[in-house]
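For subunit A:
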Amino acid sequence: MSLFSNTAVLLSKELRTEFRSRELLTTTVVFILVVLILFSFAISPTTEESREFGPGLLWLAILFAASLMLQPCFLREQNNDTLSSLRLAVSDPFSIFLAKLIANTLFLLLTELIMLPFFAIFYNVPVLPEFHWLLLVLSLGSLGISIAGTALSAISAQARMRELLLPLLLLPLLTPVLVVSATVTVSLFERVPIVKGKGIAFLGVFDVVFLTALWLFGEYLLEE
Partner candidate 1 sequence: MPLIESRCRFCTRALRDTDHDPRVFLNTRAFLLRSRGAAQTKLTVDQNKLSPTGLRFESIEKRYGGLYALRRVSFEISPGECAVLAGRNGSGKTTLLRIAGQLVRPTTGKLSFPRGTPDATGSARPGYVGHSTMVYDELTAEENLLLFARLQNVESPVARADDLLREVGLYERRASLVRTFSRGMRQRIAIARALIHRPSVLLLDEPATGLDPIGITWLANSLRDLNKAGCTIVISLHGESEISALATRAVRLDAGNVIADTKTGASLRDILVYGAA
Partner candidate 2 sequence: MKNLDSVFAAYVVGWGVFFVFYLTIAKRISNLRAELDRLKNTLPRAK
């Protein structure tokens, strides 16, 4: 299975370069923190309101942070044309995407976990009671963001105005993720049991649809 062995090698490369500099992680964490604080100034929430709106704001912050974080994903491969050497080396170009999207999911999840205590304190939200469910929603949501984001960052890296283009392409596409994960997160905080099963299944469907599309069409994204 050279797809998986290639993916593993590439993933370790992505993780190694990131944890050597920790550029992406620190920037993203700080960015989410800033956004969360600014939100609280903009709406000055009471406890009740913040339970209702907090998760939406959290996911919005995650979405914006992700669209920034995914920016360099393929852009940094262009510096030394390393994308070409990867394409020469791997047996299936999908492994390049797979490694990148797993790495991005992990980075995103890590920043979310770092942010969660701050979020719980600032917005006075009970995070712990349903923590395993929250973790599931965060994982599936981040996975969906990373799949679509990795694909689109490969597109935007080849266009002009790249930095502006990625959020413009990505954010409308991620509407379903935002809608569902924010709603499910609210239902977790308010202890409404009905929504979460269906919502989590829906997030799973989103991930599967886009992963399949990426698997089918990924190699066309990279060719010259």
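Everything that follows uses one rule, which is that a residue touches a chain if its C-beta (ideal position, glycine included) is under 8 Å from a C-beta of that chain, and two chains touch if they have at least 3 such contacts; residues count from 1.
Candidate selection criterion: all candidates are chains of the complex that A comes from, given by their letters.
All values reported here derive from a predicted model rather than from experimental measurement.
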Would you mind flagging which of 1 or 2 touches subunit A in the complex? 1
For subunit A, which residues are in contact with candidate 1 within the complex? 2, 5-6, 9-10, 13, 16-17, 20-21, 79-82, 84-91, 223-224
